[in-house]
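Please read the structure below before turning to the comments.
Of the protein chains in this complex, one is absent; all others appear in place.
Moving on to chain A:
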Amino acid sequence: MVMKAKLTASLVAGAMVLGMSQGALAQDTIKIGSVLSATGPASFLGEPEDKTLRMYVDKINAAGGINGKKIELVIYDDGGDANKARTFATRLVEDDEVVAMVGGSTTGTTMAMIPVFEDAKIPFISLAGAIEVIDPVRKFVFKTPHTDKMACEKIFEDLKKRNLTKIGLISGTDGFGASMRAQCVKVAPNYGMEIVADENYGPRDSDMTAQLTKIKNTAGLQAVVNPGFGQGPAIVTRNYAQLGMGDIPFYQSHGVASKSFIDLAGAAAEGVRLPAAALLVGDKLPESDPQKKVVTEYKQTYESATKQPVSTFGGHAYDGLFILVEAMKRANSTDPQKIRDEIEKTKGFVGTGGIVNMSPTDHLGLDLSAFRMLEIKGGDWNLVASGS
């Protein structure tokens, strides 16, 4: 009996020591979680996000951390699988006990993780594109990338300026293309746009001349918009030139906003317009542009550290991390509830994606000025002067 009591006592003591050491650890670090698609089909999103988060957390820690506390970053790789993402999200909440989360590379993984963070009341800044993430507004969910709806609006705004109203759509049937097509169809009437042709192609198709021929032969067609992603838009652009449609204005989406699109589409890309973040044209922005400093610094840091061209996806992770860091500084607390309240009060944050002004009804905080209209000329991006 005495033996047993002694054993119990020592066990309790041991447990207390363990508990105390954990408590002590938690005191001088702040745990931030992330679940990214660093491998798998969405690795072109997750990989730059992963590199960006690691790079900048190291920088913040080297500079003394947040309010004297170092950040401890916990990153899991979901491989693009929504089921895995949800499992890792639960692990972040229950085992790692993170105070906030920046991650969710795709809309699929993000939507799977939202209930976990909503239930745990932990702020979640998503890096996914679709508008569903923040519409309807959820108390603990925020996001940094522009939505596809904004891309449609930016394109239609430009078309309206050029007095073009009859458009043809050729959309990928992948998640990105289908979602953007739906948003474009929805907002078209607001800009007086009439969709006269509406064609689709599979994300792995290798020839779109049949669809484009059909669009080309549509009466009254004035411009063509291609919501899509990956290599599809590059093939569409090449087929577009092949069919001699070069004199019909052609718009791509922010989904192709990377140098590889110009490389793949080659000469056919000349004259193509697309909405994209300022990050792509950092060196072409006028000195007076508020984003100039942020985007050139991020571009230099990322490119010198990774030896890879900068992408807007890594930029979304940068924005998410710093919105969170600034909110934590203001909150001066590691209480998830207080951090959430401060994220929602983010005003005038200058990121790579635009100037963020959040509110209780807007958990994205970007307006159309966050997108720049670009035109491909001489194998490079060029800013389209407003009004032309």
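Here, contacts are C-beta pairs under 8 Å (C-beta built on N, C-alpha and C of every residue); 3 or more make two chains touch, one makes a residue touch a chain; residues count from 1.
Just so we're on the same page, contacts and distances are computed from a predicted model.
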item: Choices "Imidazolonepropionase-like amidohydrolase", "Sensor histidine kinase inhibitor, KipI family", "Rieske domain-containing protein" or "Branched-chain amino acid ABC transporter permease" - which one is the UniProt name of the chain not shown; value: "Branched-chain amino acid ABC transporter permease"
item: Which of A:S43, A:T106 or A:T346 contacts the chain that the document leaves out; value: A:S43
item: Sole contact to the chain not displayed, among A:I32, A:V57, A:I134 or A:I235; value: A:I235
item: Touch with the omitted chain, as defined above, among A:D58, A:E194, A:D207 or A:D335; value: A:D207
item: In chain A, positions touching the absent partner; value: 43-44, 173, 199-202, 204, 206-207, 209-211, 213-214, 217, 230-231, 234-235, 242-244, 260, 263-264, 266-267
